[in-house]
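The complex appears here minus one protein chain, its other protein chains still in place.
Take a look at subunit A:
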Amino acid sequence: MVQIVISSKAGEGPPEWLLVELQGEMVSRQNTGLAGNLMGDLHYTKEGVPVLIVGHHILYGKQVKLEKPFAVLMKHSGLPQDDEVAMESSQEKPTAYSVSALIKKKLIFKTRPKPIITNVPKKV
């Protein structure tokens, strides 16, 4: 049987991150993957309503306290390092996880995106 440990740092506890929840999928324009790309601008109205401008859409959302908080776990793979001798690979370090953060609230954007019309054709 396998035992995989999820460790937390002792002390003040893990930091708190924010979760942003969007409906559906997100793909980059040229399908080159999302990493490194801009995503959008997040504004808050004077009343505190979050507004997200993504590509050609405006999304209105709300801040919600999570009924069940999340832990963000980071995986530490048990594979041997590249520079270790092949014979030592039988002594793999077991896979382990550590808690990177806790998430207790989220911004959820559920309303249908409002398209931003940038080019209004002139009346002929």
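The criterion applied here is as follows: contacts are C-beta pairs under 8 Å (C-beta built on N, C-alpha and C of every residue); 3 or more make two chains touch, one makes a residue touch a chain; residues count from 1.
Going forward, contacts and distances are computed from a predicted model.
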The complex lacks one chain in this depiction; which UniProt name from "Glutamine synthetase", "Sister chromatid cohesion protein DCC1", "AP-2 complex subunit alpha" or "Dihydropyrimidinase like 3" does that chain carry? "Sister chromatid cohesion protein DCC1"
On subunit A, where is the contact patch with the chain that was removed from view? 1-11, 13-15, 17-26, 33-46, 48, 51, 53, 58, 63, 68-75, 97, 99-103, 105-107, 116, 118
